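Working notes, beginning with the structure itself.
Excerpt of the complex: some chains, original placement.
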Amino acid sequence: MDPLLKLWESMGIANMDFGQALMMAVGCLLIYLAIAKKFEPLLLVPIGFGAFLSNIPVADIGGPNGMTGMIYAVGVETGIFPLLIFMGVGALTDFGALIARPSTLLLGAAAQFGIFATLIGAVLLNFVPGFDFTLQDAAAIAIIGGADGPTAIFLASRLAPDLLGAIAVAAYSYMALVPIIQPPIMRALTTQAERRVVMQQLRPVSQLERILFPLVVLLLCALLLPSAAPLIGMLTFGNLLRECGVVERLSRAAQNEIINIVTIMLGLAIGSKLSADTFLSLQTLGILVLGALAFSIGTAAGVIMGKMMHRVTGGKVNPLIGAAGVSAVPMSARVVNRVGLEADHHNFLLMHAMGPNVAGVIGSAVAAGILLALTGN
Amino acid sequence: MSPTPMLIESLVIMLIGMTIVFSFLLLLVGILRVMSWAALRISPIAIEPEPMPSSALVAAGGADAAPLAVIAAAIARYRADHAGSRR
């Protein structure tokens, strides 16, 4: 009978291929990790669900006329969504610790070594048969080392849209894994004495400094590295809304309504890039390996820079706070605090780690700008 | 592009990249110092003079739900606790 056949042909089980089934399982896995293991649930629940939805056969929800596909085109292809999230990050972030001790910016700089080392790593993988990353691909993969979701999504959507799904998943997964990845590296590179260093209290920061800070950062970025201007611009815009004290309404909108709405949409949209043919490949495996490498190298570089600052300052800096330079705000600052407490039960490093932590956000936005300027077309 | 020249190019990018990152942030360190010095000359008494000690904040922990909001909340709470005498 005609309609019965029509119906059967429209059924999922009649059309599902193995890849789709596997990707639906991947979506469920991400949801499981998000809920049960608290892996960055704000992003991974929508991404996982988006992956599930977008891989439902026949429905083509991730396609150009499907819902997640259209959201992708409007919000991710244009770069608007990650930028709006970055505005929210700026509005939620207190840069006080960084203003009080600007030298921690160097820790945020050092940790970006993870990014560039991964770039080399991705290019080296091309010597392995089966891998064929372009330089753009490699740069997009490298940014995972920035440990900063919106930056990674922004750069990947510009340089390697096909890899966006895998890169976003890797970035958020490793950010969730920071408490597991970082401590052994931190312990291996520091002595017990170094980990016990008690740091000086941070000085108070005036409101004027807080207001000038975003403008100064943006000005420097505009002069030196305009390719990072969208990212740094929205970050500092959000922060200015927060600190200027006269637009409370807008600051709240950036911190809540906008970031929440956009997070839902962004997650679903990223899910639409988690299709079997791009995700279930050797490439993804490579990306996951490189991502772990990136976080590890970034952590190590940060800690080593911390040790150098420890020496140069005559022992005033606890090298552990260098690990917070990878950003992964505020997870890595909490990890620093925890590892610090292991060494001395009265040594709270959280506020001190906040400086390098937010410095890492700026650092990886700068690195993203460099990669965009040097590999983009 | 074949792997080898790409490798060279990526090494160059690494070199340049780390140089720029460091230069950029080092420059920012300097500028921030100048900015703070100037800002404190213009409005010498800090409007929000909370010292930020290594303190009780940590109990706030619990690695969950809204990562970024946590900092904001923690700091807000901290300020609220310590601001009573001033505001």
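Annotations for the structure displayed:
The letters A and B name the chains in turn, as written, and every chain counts its residues from 1.
Assume a contact is a pair of C-beta atoms (placed from the backbone, for glycine too) under 8 Å apart; a residue touches a chain by one contact, two chains touch by 3 or more.
Everything quoted here is computed from the prediction, not taken from an experiment.
Only one copy of each distinct protein chain is drawn here, although the full complex in this structure file has the stoichiometry A x3, B x3.
FYI, only the chains that are shown with their structure count from here on.
Averaging C-alpha coordinates per chain places the centre of subunit A 16 Å away from that of subunit B. Listed in rising order, the residues of subunit A touching subunit B in the complex are 38, 40-42, 88-89, 92-94, 96-100, 102-103, 105-106, 108-109, 112-113, 115-117, 119-120, 122-124, 126-127, 134-135, 138-139, 179, 198-199, 201-210, 212-213, 216-217, 220-221, 224-225, 255, 329-331, 333-334, 337, 341, 347-352, 354, 359, 362-363, 366-367, 370-371, 374-375.
Of all residues in subunit B, only 1, 3, 6-7, 9-11, 13-14, 16-18, 20-22, 24-29, 31-33, 35-36, 39-40, 42-43, 45-58, 61, 63-72, 75 touch subunit A in the complex they form.
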